[in-house]
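Below are the C-alpha cells for one structure; questions will follow.
Heads up, one of the protein chains got dropped from this complex, but the rest are sitting where they should.
To keep things simple, chains are lettered A, B, C and D as they appear, and every chain counts its residues starting from 1.
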C-alpha cells in the first residue's frame, strides 16, 4: 500500500454548526496523522446540510445535531450502513454574568419580571425545552422563542434577557459573559448527535477513518472539553 | 433713488461679466448684444440662479445679494420655455400665483392664458404643445407671477409672424401699465423701441453703450448698436395717421398708437430718398434738412442731417446729385415706410450714468 | 422620379396632420406656417421619431416607412438644440461622422465647428455655452452628419444680428453645393427666398399652398403666405451692383451674389414710391409700369402693376396723384431698399403638384 | 414620440438575466405540495406572521420614505465638506450582515444600551421584543435602498425646473412639493419598491434585535425559518405565499404614474 503517489486526497465532512470548535480541532489532528489528506468541513444548520446532501452534495461524512435531520438523509437511502450517536448534549439554564436575577432553579424562570428567552419548539433545543417543562410541570412565558440556540445565547450574553435555556456546550463557548445554572430536569431531555458515512463517498476508507477518530478516545476528549457528553 | 440697483462681477471659464445696471421704478430696459455677450448670464445673476464673485443688488430698497431666488420677487422667462412637464399649461401658468398664495389664482391663470392666445391649450401637457405654443404659455406663466422685477430673455423667440407682433403688443401694454421695472433681452431693434425706455448694449461681458432707446438706436456709438439699429427716429406727439414732431412738422406714417400720445416716428435711413428739389411724388413726407455730414458706410454713403436724421444712398447717387455738406436738400420718405409708435413718456430724461 | 416621396396622416389629440410632400434631388423646400400648424410634427414623421397612422415614405428609391430613425439617412436639427450634455461641443459635432464610421471624423467636426464660427468653443460642454452658441453647434452637428435628407427646424433661432445672416449664408452654400434635398422650417420669408427652391405653407395640418419660393411669396394665395411675404421679386441675372431683369431692365440693389448668376431682386411694396413723372431723385430705380389694379390692404392701397410688381401707398397719396388703373406711372425704389440675391437655378420650373 | 429601438442582441443577456431570476422560483413551484397548501397557509401562525409582516413592512417603508427621502435630498443637493464620507456611511447597513446589524441595534437600544437606558428612564419605553423593534430593524436595513436609489434619480433629474419654480416665487417647500417630488416619482417608486421588498424579507436583524414571538415579532421570514427546521416543504410553500403577496402588493401599489411620466 506504500505507493509513491503524492496525490492530495480530500475528505468532505458536513457538520452541524455547534460542532465547529471540536471538529476544527479534530480536522487538524487527522490531517497531522494523514499526510496528503485534506479534510474539508462545511458547517451549517443541520437541516440545511441534510437538504444539501439529499440534493447531491459531495459529502463523505455527515454529523448532525439531531436524529430527525439524519432521518431525512436516511430516507433518501444515502447512508452507508447506519448512523451512530457519537455525542449528546443537555440543556442548562444560562444567565448573564453575575446572575442579576438570582436564578437558581427551573421554577425561577417563571417568576414575573424575569425576561426569559427560549428556543422555539420547532427546533431541537426547543423540543428539548418542551420536554423539561413538561417533566417539571411548568409553563414558561418567554419574551421570545428563538429559531436557534445561538440566538438565545446572544440575547442572554448581551444582557437583554435575564435567563434562557441552552446547551451545556453553548454555556462553555461564551465564558466571561454568561454563567450556567444546572437543574435536575435536564436529564429528561438529552439531545443526540448522530454521525453517518455516505454512500456516494469517493473516499470511503478515509471517511471511515475520520469517523473512527470522532468516535474514538481522542474524539471523546475533544468533545468533552467542549461540553458534550458521551453517548 | 432707483428701483433696482445692481452691480455684478463673475467669471465663468474664459468669460468675465462686469456690469452695473440700475433701473428706475417702472422703467423698461432692453438688453442687446451679440451671442455670448453675457445677456443670459446677467439675467441669471439678477434672478439669483447664479452667484456673482462680487457685487451688490437692491430692489425696491431691499438688499437681495444673499437672497434665495424665490425671496427676490424677480421673475425670469428664460431662453428655453422649460414648462413643467408634469403640469398642464393652465397649471403651469397658475404655478406662480399659487406659490405666492394669491387668491383667485385659477382665474388669473386663465386670464393670462387667454391674453397670450393659448386658452385652448389649457388642459394640454407641455409635450403636446408646439414650440411657439410652449413659448407663449411660458410667457403667460412669467407674467402671471407678477414679480417686482420681470426679466424676459428673448421672449418673442419661435413665434410666428402673427404671434410675434401680438405678443409684442401684449408686453407693451403690460409693461407700460405697471410701475414695476422690467428687463427684456432681444436681438430685435423693434422690441427695444416698442418695449423699452432705455437700451443697454452688452459686448464681451461689459456694457459698451446705454441710453434712451431712441438715442442709442439713432446715434449708435458701438458697432453692435449701429448694426442692430439702422433706424431714424423722430420724437413728437401722435396725430391721426402720423406724428406731429417736436420740431413742428407733421410726418405721415402707419400708426400703431392713438392720437395725442407721446410718440416716435421710425424709419430706416435706407428708406430715405434724397432730392435737390421738392419732388411732389407719392411719398407723403418731404423734410427740408441741411446736410451736416457724409460718411461711408459699407458700400453706401450715410448722409447725416443737422437734426440727426440719416439717409443711406449709393455713392453713384451722391455723385449724380452733387451733394456736399451745408446744402439744403429734401429727405423724402414714403408714409408706408414710417412706423409711428407710442413712446414710453419717461424715456425722455433718464438719470442713468452715461460714459 | 422624385428623391423624396412621402405622405403622412397622423392624429395627435385634436390635431390631425395630413400631408403629401415630394422633393426632387437637390431640391430645398421651405416649410412655413403659423405656430402649431404641424411643421415640427412633419419633421418628426420624416425623421422617424413619430409613427404615422398611415402613409408612405421613400427616399432615393428606398422604402423607409418602417425603417428605424438611424437607418433612414435623414438628419434633423430640432427646434431645441439638445446638445449631448456629456460631450464637448467638438464631440457633439463629431458624433454623426463617428457613428457612421467615416474616416477623418475629427477633422470633419473641426471644419464644421469653424464654419459656424464656434471653433473656440470646441472643448466646452453644452452648459458652458450661450443660447446662440449652442444653436450654432447644433447646426454644425446636423451638417456634419451629412444625411441624405436634411431637416432643419427653425435653424436660425436665437442667433444675433451678425450670426443670423452668416449662418443663412453658410446654409445657402451648403445646400446649394450638394445634390441632396433639404427641408427648412422657418418663420422668416427671407430664409425661404434665400435658401429654398420651393415653399410649402402649412396650416392646421394641411398644405394650403405651395410652389416656387418667389412665386408663392409674390403672389400668395393663402392668408398666411400673404402676411409672411409682403415682398416684390424680380427675376433675372445678377450684375455688378444689381440685377439684369428677365424683362431687360437693370435694377440697382445691394447684392449678396457674384455677377452672372441666376438671381432675384427683392423689395417690399411699401418701399415703392409712385410718381406720375420720372422724378430724377436719389432713388436709382425708376420702373415704368402700367397700373393693372388697385385694392385696399388694411389702411393702405396696394397698386398692382401689369407685370405683377406691387406698391403700397396711402389712400391720400392715391387721391393726390389721381391714380387709376390703366395709367402709366413710375414705380421708384431706392437701391438701398432692394436686395439682390442669387436664386437657386432649379426653382424655375418644378414638377410638384399644384392644387 | 416613438421609442428608439434597442439592439436586438441585448435581448439575449436580458433573457438570461430574467431566467436567472425566474427559473429557480419556477423550480420551487414544482416542489410544492399543493394539496397540503391551503391548510398550511391558513394556519393561525402563518396568517398571524403574514399580517405582522405586511403591517411592519408597510410601516417601515413609510419611515424609510419620511427619513430617507430628506436624507437623499440632502446628499444629492447639499454641498459641504465631508459629503462624500456621509454618502459612503449611508451604505453601512447594506454591507453589514443583518444579524450583526441587529446586534448593533441591540447594543444601542437594548436595556444596557446607551440610548436604550435613556429611553427607559425618560419615557419608560423598552424596545426589544416589541413590534416597534421589528419596524426599527426593518427600517435600518431597508433605508439605504431608498436613499441610494433616490439619490441616483435626483442626480439624473437635475435642477432646471426647480430653478424655474424659484423664479416664479415658489418657496423651498413649494418647490419640493410641486416640482421636485412629482418629477421624481419614478425614482421614488423604485426606491419604495426596493425598501418594501427588503423590509418584507428581513430576517437577521429582526431575530437579533426583536426576537421571535408569535403575533408580536415573528414575521413571515422568521416563521418560514422556523418551519424549515421541521418541514422544509412547508417552509417553501410559505415562502411562495410571501412572494405572491409581495408581488401583488407591489404591482397594485406601484401607481401607473410611476412608470414614466414623460
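Assume a residue touches a chain if its C-beta (ideal position, glycine included) is under 8 Å from a C-beta of that chain, and two chains touch if they have at least 3 such contacts.
Note that the structure is a prediction, hence the values are computed from the model and not measured.
Chemist: Check each of C:8, C:95, C:121 or C:267 against the chain that is not shown and name the one that touches it.
Modeler: The single option touching the absent chain is C:95.
Chemist: Just the residue numbers, please: which parts of subunit C touch the chain that's not shown?
Modeler: Counting only subunit C, the missing chain is touched by 47-49, 68-70, 73-76, 78, 82, 84-87, 95-96, 99-100, 127, 141-142, 145, 147.
Chemist: Could you list which residues of subunit D touch the chain missing from the display?
Modeler: Contacting residues on subunit D, toward the hidden partner: 1, 3-8, 10-14, 16-18, 20-25, 27-28, 30-31, 66-71, 73-74, 76-79, 84-86, 88-101, 103-105, 107-109, 113-115, 136, 139-140, 143-145, 147-149, 151-153, 155-159, 162-163, 165-166, 171-173, 175-176, 183-184, 186-187, 189-191, 193-194, 197-198, 200-201, 203-204, 221, 224-225, 228, 232, 235-236, 239, 242-243, 246-247, 250-251, 259-260, 262.
Chemist: Taking the full complex into account, what residues of subunit A touch the chain not shown?
Modeler: Those residues of subunit A that touch the unshown chain are 12, 14, 17-18, 20-21, 40-45, 48, 51-52, 54-58, 150, 153-154, 157, 173-174, 177.
Operating definition for what follows: only the chains that are shown with their structure count from here on.
Chemist: Per the definition of touch at the top, where is the C-beta contact count highest among chain pairs?
Modeler: Pair with the most C-beta pairs in contact: B-C.
Chemist: I'd like the Å distance between the centres of subunit B and subunit C, where a centre is the mean of that chain's Cα atoms.
Modeler: Once rounded, the distance between the two centres reads 27 Å.
Chemist: Distance from the CA centroid of subunit C to that of subunit D, rounded to the nearest Å?
Modeler: That pair's centroid distance is 58 Å.
Chemist: Two or more other chains touching the same residue: where does that happen in subunit B?
Modeler: Residues of subunit B never touch two or more of the other chains.
Chemist: Could you check subunit A for residues that touch two or more other chains and list them?
Modeler: Within subunit A, no residue contacts more than one other chain.
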